[in-house]
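This report concerns only the one structure given below.
Every protein chain but one is kept in place in this view of the complex.
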């Protein structure tokens, strides 16, 4: 995780501002021979796309991705395949109404990156937040689509578990519901509650936070590179790097602080198939920074976006105290669009962990004697 | 964060197992000319040292650190100084009672890294957890002591805010209390509650989780390297890499999910000194991955250690179902010793962020026109 | 230097194939506030451009570069400036006659990367050499143009010193000549010799090797990060990574093997300005991996390109022995176009070394007491 690149063997470098001509990424280190078309990436971008619901920003862009390099097709290749060379992806920005942002050219939106970028760089592209815009996450989602192909045995899926103060009832959890409502809720019962809350927030010109939970099923035991490339450390970095993320937890997470050792540790027995089986998953599928074979589970807290219509006290570049309302088009709940982004980052971390594990050890997992 | 190295310009590589001859680290990229003696490192190690309280492991070791390289002293140097070359630190292991661990040679402690290491590597040093032992954190603390010297204007300090279900009352927060009790509590009132809880846990042969909060004061605006080297992303990785850490949050953290934009965003005004001043610090001193000049605030959740005396269901390497009690000497609350480790990791991340910021921009912060 | 990225703080990631839709690079870590327009990059690309001489490939492309991110201009910025965010550059491929390459779809050009890419990846974009094409160097030249702006006090310039067996007479060296002939020769007298040689080579459908020498003037003492980020080690990697490069030497280089210590070591005296002055520059401006303040001097040997019209024995993917002539359009002397590429890589290495030095030490150089 270094400036605008993340990953070690599966490396993603993103670029682009909200209101520049385009944004994109370079995915380097992808294994060769993987079938890859723009459509396979596009369907994940469509999931993230602004304008797909009433409570996400009304900016309308097709977000059409182009693959500029790294793939090849001829009569022998059985469709378009990755070549092992860097895959460059580009999404043109087609709906940049820069005039919307004229007011924030000089004043810093409270709670936004505006002031921090100014203090660091002295110059900033204030249009739509420039580089700090959530629009950059489109590039992450595109990279994540490729990452999924690198680990075909792994399913990465996320859901929204809380909007504002309203958490789902985990008893109702049904993955089948997640794509049936515009909020990626696994609990159908909470949907009307969230709708009402969001409507109130929207009318008030306010915004609200949210929590996203992600799980990765099918991760075999052995991925992760202790001690500083621990799978959970890499996940924490990747998820915390998402715009508006303020917290990351693995498995039982913060709740584990209140537990005892015997309640928290996941006991082991042999499963019906003679394989090691855990009797619970408080660990979230990771022990000592290495995957255990259980589902990898993480949660990310998103703060409410700072671009709101309610006037706020702030400063401008001239050092004057001013009040600012952020007009523009903004998500009342940025966490909703965070769902596909959390999935994407998780997939990228896992793809990288897989390649590194394969590099250092050959890629398998050692089995117990009785399994051999 | 890559295998056993973390940092970019201020790079720390740690090595060593719990029961090997020694452990240590190499600190590379430290600026030259900094006064550094073993004593300056030792005092932080003493703070972390096992045996310093009733509720930390009774292993008795002096943990004496030696500086093997990277410093120089002659009649002109005004004491021993760093030279800009790698600083190698070593701590010998002197109290390794390997026989204590004979039982876990083949069985996997539930909730411990044992099984994961076995699955990944096939071979593991089971004595005291080997590489996955919390003993490795001594090397982190040593590196952190050097990191502090790289950023002399910054104060990094941590406290324990929760043990088991018992959280402090934040109204009572007094940094002056932290060094006056063996639990690093900033709330004197909670100390007897924690003592009672820990005594109960110890008698039961159990363990308990905890939460540590760290703050860094004096971090100027501008540190952090968006987007994937965001200051909060680097912190999240560094803190999550600590043994037993299961969650990390910045500023308001998970609580921000329940807030509205106007409640969460920190308004700005000019302070009495004419400098930008925030009216609150929900952001935890970081916006857009860049420090704002406010205190950087993070929290880490530690799970209860998995090495407990209570028998637990598990497997052994032969693939048999067994029950296991972990004898040995273990902390009933690993979070207590986590306090100096959290400080150290935070200091390392900040030192690295400072050097990188200085590299890319020269190191200053841009000021508002009225300040110039 | 990792896969398709090079540099540490000034990082360049390139992408693109010879016959894909485009190629480009992402320059990450560039300091903010630097005036940068496409024209400032374009003039270096024009220098490298195919079609600028009789003895470089006749492929005709404008090689027009677009800046897609990382710059910003408004009424206060005094022209377009870098923002500190990643700079994405794209050059569209407009003259890709894929049919020219149909013959090499299955057979491996001897001496070319064809077979090695096949063995490594199993699939390869054979059109124009795909990723291994010298066309990728356009992205390097673009990045180098930005690197020069990061180190404005440094002048990086290169010349061709040998084509085939014909070396220049160093007594005739005149930098003023370099841009006055299409071969970047600093020796006007050798130009007709080279022309005759190249004409003979071209008629024979053959190719020829060459040597490029680069010097960087104005590099202050202190750049370079020993031991494995030595300035000469970084230069060696960067220059050896250029297509067709087979050797790199610094200062006296291979000739130093034949020297004695007293002949090779550069004696020091105070210059007329009271500053340290070296009496010779056998070291090529680098000692112990750190710049000394003298001009940095390196040489790169380029092999003759392997794409020639003369039929050669080789194999095809079916495992059959075949003879192959490479038609297409190719440089008889790839070293000629190597001149701006060597300059660009040198500039990138120096820009990175400067930023790293500034990061670790603050960026200055220590001076002798008498200078203080």
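Structural remarks
In this document, chain identifiers A, B and C correspond to the written order of the chains, with residue numbering beginning at 1 in each.
To be clear about the criterion, a residue touches a chain if its C-beta (ideal position, glycine included) is under 8 Å from a C-beta of that chain, and two chains touch if they have at least 3 such contacts.
Here the structure is a predicted model, which is why all the values come from computation and not from measurement.
Screening B:69, B:94, B:169 or B:369 for touch with the missing chain picks out B:69. Residue-level contact of chain B with the missing chain is found at 2-5, 11, 13-17, 20-24, 26, 28-29, 32-33, 66, 68-70, 72, 74, 77, 81-88, 90, 105, 120-125, 130-131. Looking at chain C, the residues touching the absent chain are 1-6, 8, 14, 108-122, 131-132, 136, 162-165, 201, 204, 206-211, 221-230, 232-241, 245-270, 274, 276, 279, 282-284, 286-293, 301-308, 310, 312-321, 335, 357, 361, 365-371. Interface residues of chain A with the unshown chain, by the touch rule above, are 8-9, 29, 31-32, 84-85, 226, 355-356, 358-363.
Keep in mind that, in the parts below, only the chains that are shown with their structure count from here on.
Distances between chain centres, each the mean of the C-alpha atoms, put B farthest from chain C. Chain C has its Cα centroid 44 Å from the Cα centroid of chain B.
A straight line joining the Cα centres of chain A and chain C is 38 Å long.
Distance between chain centres (mean CA atoms), chain A to chain B: 26 Å.
In chain B, the residues that reach two or more other chains under the touch definition are 8, 226, 361.
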